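One protein chain is absent from this view; the other protein chains keep their places.
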Amino acid sequence: MSANIDKLHDDHHHTPSGIMRWITTTNHKDIGTLYLWFSLIMFFIGGLMALVIRAELFQPGLQLVVPGFFNQMTTMHALIMIFGAVMPAFVGLANWQIPIMIGAPDMALPRLNNWSFWILPFAFTMMISTLFFESGGPAAGWTLYPPLSLQGGDSMPFVILSIHMLGLSSILGAINVIATILNMRAPGMTLMKMPIFVWTWLITAFLLIAAMPVLAGAITMLLTDRFFGTSFFTASGGGDPVLFQHIFWFFGHPEVYILILPAFGIVSTIIPAFSRKKLFGYDSMVYATASIALLSFIVWAHHMFTVGMPLAGEIFFMLTTMLIAVPTGVKVFNWVATMWRGSMTFETPMLFAIAFIVLFTIGGFSGLMLAMVPADFQYHDTYFVVAHFHYVLVPGAVFAIIAAVYYWLPKWTGKMYNESLGKLHFWLTTIFVNLTFFPMHFVGLAGMPRRIPDYAVQFADFNAIASVGAFGFGLSQLLFVYILFDTLKQKVSAEDKVWDGAEGLEWTLSSPPPYHSFEKAPKVE
Amino acid sequence: MSSLKKTYIALTFITIFMFSFSYMLVPLYDIFCEITGLNGKTNQEKFLVVNENPTERFVTVKFTSTIANSAPFQFEPIDREMIVQVGKINNTFYTLTNNSTTLKHATASPSVVPSEHAEYFKKIECFCFSQQQINGLETIELPLQFIVDNELPLETKTLILSYTMFNTTDQIGSK
Partner (left out) sequence: MRKLSVLLLSVFPAIASAAWETNMPRGVTPTSEIAYDIHMLIFYITVVIGILVFGAMLYSIIYHRKSVGHKPAKFHESTKVEIIWTVIPFLILVGMAIPATNALIMMEDTRDSEITLKVTGYQWMWQYEYLEDNISFFSKIDTKSNTARRLNSGVDVTKVDNYLRDVDNYVVLPTDTKVRVLLTASDVIHAWWVPELGGKKDAIPGYVNELWVDIQEPGIYRGQCAELCGKDHGFMPIVVKAVPKQEYYKWVSIQKTNKVAENK
């Protein structure tokens, strides 16, 4: 951004230029930008791994990689996409948007903010470097189930240490978000007047500080089991491998909502803007988000119905899981009601948001199917599950992130992106995402387990289609990168209020906003 | 103290609490297993005082064994199946042979199915979770004394006891 503005606004402390500006920055916009770029890079690294997987699965028989390396790819793909791409992208959006949406000058704890970002590149360098170890990277799946994960090579302590660092970074980020939202809102902005994106992030941040420490505990126990002779998870010492799964998914299920609640916030912001109508049922949206978050702590065992739980346990977790469909349904209905009798236009952010609703709902349907334990005994650990969680994470979380970037990019940069290219990007992405993940439902139901490098000939056709789709999806994202750079080069400046239907404090600022957003707090009616 | 600082402290406290909570889940899980019989985990301790109170009911008890991590052992029940009187003490044993030529340490972990009825299978004398020392090429007998509780639901006619034998020589050596 322009150095002139920095000088004008930043007279009370020195701002270094060049690379040092980014390393030492405590400014929420700079840190937000860093997070977003970092997440984009990770998205492509994780994506490359996905393409290795899809290339190998293009045809039956092993053509490219050995099974051990294939398992490293699936493990790393998941770790990188979850902790490196989706979570940092949401934190980046939070950094950019929360202060300018609640009328604050910056985040509450700027130095902590800097620290929580700069942990990430080191953590991921360490994690990815394990791929070059002689014994290879982690290959037990991102869920790290013992005893298999205890068999791993030298990579294990390094991966665990890097997950600890990622957890620390997320917790610090979450503390910062909560502190900012609770303490730095503009006068007059009561909690129930907050923008919905801020609400979803507040709830997400609470989930983060409740869930990440549990993951830290679980992987610490793994580490001590492996190196310090404890036996939390080994049957020979009176431990139980299933205990790990319980602790892991006690973290894991809230984690799933950490990955989707901010996406709900984004879609709930974009749909009203382009429908030119207020969000339907703001209050119930807030309550629905909160109840989804609370329910997320009592459904974890639905990830592990096949471990052999007592009947009562299976029934309990089936019912609580089904219950989640109620608040989630409320959200979907409210989005449709917001669009209903609006005055809609279909710019790129709106297109991605609509695709989000449709495709996320499909993912929700398969989720509901998976909740039915008798059928889940068949679905569990098959490609049906892979299809399900990719539907909620790719056209779910990732589409929401892309929609948010298109929606706020003109505000951040002061330049308008190329709308025709944006639409092209949307259509390519949406077609290919379905081509990739929809056939996975079929092979899963027909009996193909997940996490296998090679498969029986009867699964060949749908796998070939999915692989074609995956390469198309990957290539389409290069267009996204082109659009981002193209936007920065545009000559015409964007207006302050980029979208005529948009509401919120961020649109009262100039485009791009000043280095320190609200030096004087705005008044909210 | 500013409200910001208060928030900060409260959140740090939650974080630390949740980390400790993950460790609290370990004993909580054991209690949970104890109540529900999850994984047949109940009855790891021996029952010291048991009153015999034989009934006219008979149930089948099957015995089976598994050797973990393909250890150089032979480990088998001497009786594969027993028809036992409910409420009466029974004796049997497993044999463990060390097929290697060096001293080994071994530990067995028990599991009962149906797991929800594991609590009615009471072991009085049991070799579970105790370290066994066994010389190379030696065979030892591991006695088991048990009683099937009178409270066993009537519809259950079969109980299966499984032991998995782990080679713990390396773990002992490292201590």
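Should a chain be cited, it is by its letter among A and B, assigned in written order, with residues numbered from 1 in that chain.
Please note the rule applied: a contact is a pair of C-beta atoms (placed from the backbone, for glycine too) under 8 Å apart; a residue touches a chain by one contact, two chains touch by 3 or more.
This is a predicted model, so every value here is computed, not measured.
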{"item": "Residue touching the undisplayed chain, where the options are A:292, A:339, A:404 or A:483", "value": "A:339"}
{"item": "Sole contact to the chain not displayed, among A:112, A:148 or A:298", "value": "A:148"}
{"item": "Touching residue (missing chain; options A:177, A:301 or A:330)", "value": "A:330"}
{"item": "Which residue of A:302, A:380 or A:425 touches the chain not shown here", "value": "A:380"}
{"item": "Positions on chain A where the hidden chain makes contact", "value": "59-68, 71, 139-141, 145, 147-148, 151, 234-236, 240-242, 275-284, 306-308, 311, 314-315, 318-319, 322-323, 325-326, 329-330, 332-334, 336-346, 354, 357-358, 361-362, 365, 368-369, 372-378, 380-382, 441-442, 445-447, 449-462, 464-465"}
{"item": "Chain B, residues in touch with the chain not shown (by the definition above)", "value": "39-41, 62, 64, 66-70, 80-81, 109, 111-115, 155-158, 160, 162, 164, 166"}
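As a convention for this text, only the chains that are shown with their structure count from here on.
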{"item": "Chain A residues touching chain B - in the complex, by the definition given at the top", "value": "108-109, 171, 174-175, 178-179, 182-183, 209-218, 221, 229, 232, 235-238, 240, 242-243, 246-247, 250-251, 308-313"}
{"item": "Chain A-facing residues of chain B, complex", "value": "3-4, 7-8, 11-12, 14-23, 25-26, 29, 33, 36-39, 41, 44, 68, 107, 109, 115-116, 129, 164, 166, 168, 171, 174-175"}
